[in-house]
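The structure that follows is given in the form of structure tokens.
One protein chain is absent from this view; the other protein chains keep their places.
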Amino acid sequence: MLEILGYYNYWVFALVLMIGFYAVVARGNLIKKLLGLSMLQSAVFLMYITLSKVEGATAPILQKGVEDQIYSNPLPQVLILTAIVVGVSTTALGLAIVVRIKEAYGTIEEQDILKASGP
Amino acid sequence: MYFTVSLAILVTMVLAVIRALKGPSVYDRVLAVNMFGTKTALLLSVVAFLYGRPDFLDLALIYALINFVGVLAVLEFFQKRSAAQGHTTKD
Amino acid sequence: MLLDILSWILLCLGGGFVLVGGIGALRMPNFYTRMHAASLTDSTGSILIVVGVMCQAGLSLATIKLLTILIFLLLTGPTATYALANAALLSGMKPQADTDEGRSSS
Partner (left out) sequence: MIIVFAVFLLTLLVLTAVAVVRTENLFVAVMLMAIFSLLMATNFFILDAADVALTEAAVGAGVTTVIFLGALALTAEQEKPIVSGRWLPLAVVSVTVLVIIYASFDQPRLGDPGAPAHQHVAPWYLEKTAEFIDIPNIVTAVLASYRGYDTLGEVFVVFAACIGVLFLLSVPPVKPQKSKSSDNSSGLRHHLIPQVVGRLLVPFIFLFGLYVQFHGEYGPGGGFQAGAIIATGIILYALLEGEAAALNAIPKSVLMAMVCGGAMLYGMVGVAGMILGGNFLDYSVLHSDPVIGQQMGIILIEAGVGITVCGALLSIFHAFAERD
């Protein structure tokens, strides 16, 4: 039972990744696409943090006076820490483009934009 | 002991998420988000002790502070929207 | 030892309050009653749980941090609830004294 649950994180990673991807490809609304994109991003973050976990370990902040403590892997955490802030800035860039599209075409639906811009 | 309490908080979080999914009005959902934020702060302060690392209480502190900003941003959004729709906001 | 029992009681009570609040927020018939259930138990549950954890922490930096968390939760929670209720009222959602069907709007 517990053996199987050890893979649960990966399944959730797969599900959330693909739910986000579905929003990007199948939904016509541009803001919905960006929400899907940030979900996809979060799924990748979850994957990396899952890789950094070590059984019986604690967060990689050294404790004074505690011997024989194992610590989780700090490297994936560093990569994701910076990626979160970068993710917000790039999402904001995407939203800025959406705002300009709305001003130029009067809509943020993909089909209407394609119709308005001609064949 | 900590485990029991964190389990109770987890179940409450599930209930809050169900409320957020069901709606029916947008205010219900904002209420659920606010409730969820408070529960997260409580859960983190309990789990910090469950893990035996009380120096991680900073996280619960930041939740208690940031959650409020989110709710105020929603409030300002409502105010802007009603101003744009031409309703007069009286207070 | 006495402190342990005290914190046990406080934590269990707090967990119970939080759970009741969650059930109330899910089962109550309309928005204002749901808000009532959620906000009151939020504050009470926070006080009980945080004080219970404080009993375990003893006199240390963690206690001061917990106290700060409690103060912030007690300041922001009711304020957010007030702001939300105000926004809902201004948007035209009327509190109803007695209703037996779920309402829908907005």
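Which chain is which? They are A, B and C, in the order written, and residues in each are numbered from 1.
Note that in this section a contact is a pair of C-beta atoms (placed from the backbone, for glycine too) under 8 Å apart; a residue touches a chain by one contact, two chains touch by 3 or more.
Predicted model only: the values in this text are computed from it and were never measured.
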For the chain not shown, touching visible partners are A, B, C
If you put the missing chain back, which residues of chain B would it touch? 3, 6-7, 10, 13-14, 17, 20-21, 23, 26, 29-30, 32-33, 36-37, 40, 43-44, 47, 53, 55-56, 58-59, 61-63, 65-70, 72-77, 79-81, 83-84, 89, 91
Could you pull out which residues of chain C are in touch with the chain that's been left out? 72, 75-76, 79, 82-83, 86
Residue-wise, where is chain A in contact with the chain that is not depicted? 2-3, 5-23, 25-29, 31-32, 35-36, 38-39, 42, 45-46, 49-64, 70-86, 88-93, 95-100, 102-104, 107-109, 111-112
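Note that in this section only the chains that are shown with their structure count from here on.
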Using the touch rule from the top, point out the two chains with the most contacting C-beta pairs. B-C
Could you pull out the residues of chain B that touch at least 2 other chains? 55
List the residues on chain B that touch chain C in their complex, please. 1-2, 4-5, 7-9, 11-16, 18-19, 24-28, 30-32, 34-35, 38-39, 41-42, 45-46, 49, 54-55, 57-58, 60-61, 64-65, 67-68, 71-72, 74-75, 78-79, 82, 89-91
Any idea which chain C residues touch chain B in the complex? 7-8, 11-12, 14-16, 18-19, 21-23, 25-26, 31, 34-35, 38, 42, 45-46, 49-50, 52-53, 56-57, 60-62, 65-66, 68-69, 72-73, 76-77, 79-81, 83-84, 86-88, 90-91, 93, 102-106
Would you pull the chain B residues touching chain A in the complex into a rising list? 51-53, 55-56
